[in-house]
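What you see is the complex with one protein chain gone and the rest in place.
Here is chain A:
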């Protein structure tokens, strides 16, 4: 079911650069899935479930694969997490469910939970198996600002409870970072859009894309239009490095660059060497993606060391296997200019105290520099919403996603500062349940 061009994979350019990527973790075939499912010990109070932010009943969905109840398996997953298909691909399962598998305790290979979840949810999406219906019309309406997983998960949950939903998204395509930011060897934009279409398939979720609150519509107008609001706007633009040469061509924010090659084509002709500045997961994604895009020499440049980097160990290990090298304790002090294009970075070595070591200055040649040193927070966006508080640019929410404004809730990266898709889904769903409680216990506009 296609709701509109904002979720139609056919509206994506066919020659976009991400199309050349294969799956890092390939799909399981039926025989593989059965063998893996049969290994599961079907734990009670299972640690894998406790590690899942959305609390998917993992032993149950795996057992259903093993008995041949594939439709039931996908139902178990999607009932807990309507983004079960993308989470199966993009979750850092090594530190979540798979990290909790009791097989780790006996030094045996843990169950490939992500790949089994993909097996079931791929089938559900391919077969358009539908499990959830909109609840009877409650007469209430919720506006959701931002069209990423948090808002979409919230909207789906709200529809199950009969509340009308309208999503306001500033971009052209829905799905947030699932569509624009996930490494293509995990999830491609067309699959992300197909999943969004599946989520919207519950019906009754209006979408207004290309709408930016503040510019195109005011918060007051939204509050007047809806009984409650959910804010799931994610993070802002990549932070830049304020050093000489920052205006040169060949310098880009990592998130912006990733979006460019996922949704379109990037030209890397002449790029022999690329440097990614940063040590977080965006940096690690970016270096692996540059390798995949064919850049011969890719370097991650980080001011700390391997132990201090916030990128996942398993991802960095994979990057190293793929040929990425790192420069630790290194800080750029200037871009090198060759006729208006970046030619590299002048750097200084940092001591253990993170202070520059005198005399330890060197140059790192690069024809492309990506900055993965964090993203701006969208605090200014909510200016004018009475009671909504910010802390370090994040929206302050309680465990239910409630802000200081009685009718405004929030979740996802704009509230948690930038976590996983599965966290956004969990927070969106929790907020939806809180909104439902607020709307059905008499709170009104």
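Everything that follows uses one rule, which is that a residue touches a chain if its C-beta (ideal position, glycine included) is under 8 Å from a C-beta of that chain, and two chains touch if they have at least 3 such contacts; residues count from 1.
Here is the rule we go by: contacts and distances are computed from a predicted model.
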Matching the hidden chain's UniProt record against "Carbohydrate ABC transporter membrane protein 1 (CUT1 family)", "NitT/TauT family transport system permease protein", "dihydrouracil dehydrogenase (NAD(+))" or "Polynucleotide kinase-phosphatase" returns "dihydrouracil dehydrogenase (NAD(+))"
Given A:19, A:43 or A:334, the residue that touches the chain left out of view is A:43
Specify the residue from the set A:66, A:166 or A:180 that touches the hidden chain.
-> A:66
On chain A, what residues meet the omitted chain?
-> 34-35, 38-39, 41-47, 66, 102-103, 105-106
